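A protein chain is absent from this complex, but the other protein chains hold their places.
So, subunit A:
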């Protein structure tokens, strides 16, 4: 009996030691990187506090001016006039460009930016440059994001008077894992360690959960079940989530998202008012952008607005724009947003009657058409009591506190979130098909396995190509990585079993495992392969083609009937 007692003591010691080390661990900050502005927040032990820059702004513009050879973040810096920001020397909208290749639709749509985005349409990284002293200086979105994040970190450190290491960021639902790794890399260059990347609407849902908990505890002490729909439309992305909040657990039921946002509204308006706008020089393009952006903002309040902008060389754009006109020009975008909401409710198996509250946040949330369409679809009024511009960062700060072991003596934050995957993950099989192993909207953590087999007789090798996405054809999805299984014993086609397992932990890290089994034997024939994904980096779409050219279908695998072994 002496032995178990000894075990108890030693185990307890380690746990306590680890506990105390984490109790003294650093504060976790939450950052919301928006397409046009950013914000930082932190849980201070009793509430979420927004951190302001030296100009006392909680929402910080997300532009990086490139000056000579050293780009500067603009966290505290103040450019005298906004036209100066758009003179070609500032890079903006990095969030739309990060981790994308030059065949991407979103990159192509960037030709109205007042800086250079050069695309060669070959599936490689686009060339991005700022105009400094009449020279195009190249840069990358990751590099600029890292610089900017480093400035945000310094700002937070000076406010909180302590070193900051850990961070929770929120990201759009439609971001691929490739883009997530870029964000992580930018963070690590900036000296930040990413604890969690959470989908933006999930962060908003968390703030809602906390508000509800507070409110209901004050009244009855009993928190009843609520189902909320979150619609978040910013400058670059539009996301929807359905969350179920019950007994302190916020369960994300489904997510959907797309790369549409205020930038598209702006581009459509620019094209509508001046079809030849892409022939303008950088300065005039900048002026036009500012003027139309302001007009769109005014149209949220007024029925019509007068645009009058000097385009240089004596030309001028002078026009009255009506709200209906704006809505007509952008009807496709509004229609897309409706589809996202319907799709998300369907995937969550939730009807309109089930919804307790409908939350609309993000920079586009004040556009009357957006509010109308959400209200009509969901058949109820929009939830009040949330700042549409800070809801997401508030949620990230809460999540940061929750995942790091919260300092919560009053029990204010009895919360837990359960997240779902945003895109399906699977492998290529049956020639060009994408076969999802983990479908999207699967609650994490998750392990799933699926059995594949060989494509022809005596096939001794198989290529496992992992993709992420929703299309049925592999080449329309994001390539995450690939590896070859060798040493499959020669046998008739369809006999050897290739068991592909996928595992996503609570921090959304993906690993893919593969083992080869010959029916009748339980042990893998060759050592199991395990890879952390993604393994590919840049230019994943050219990588796709090269893979296909080099191997074609010779190492293909096929789906077989799923087998259920033991319970």
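Here is the rule we use: a contact is a pair of C-beta atoms (placed from the backbone, for glycine too) under 8 Å apart; a residue touches a chain by one contact, two chains touch by 3 or more; residues count from 1.
As a convention for this text, contacts and distances are computed from a predicted model.
Missing chain, UniProt protein name, picked from "DNA-directed RNA polymerases I and III subunit RPAC2", "Glycosylphosphatidylinositol anchor biosynthesis protein 11", "J domain-containing protein" or "DNA replication licensing factor MCM4": "J domain-containing protein". Within the whole complex, the absent chain has one touching residue among A:215, A:301 or A:339, and that is A:339. In the complete complex, the hidden chain is touched by one of A:436, A:481, A:496 or A:534, namely A:436.
Of the options A:47, A:308, A:476 or A:545, the residue whose C-beta touches the omitted chain is A:476.
Taking the whole complex into account, subunit A touches the unshown chain at residues 4, 7-8, 11-12, 14-15, 18-19, 22-23, 246-249, 251, 256, 258, 336, 339-340, 343, 346, 402-405, 416-418, 430-433, 435-437, 439, 443, 445-450, 453, 469-473, 476, 493-494, 501, 503, 505-507, 513, 515, 528, 530, 558-567.
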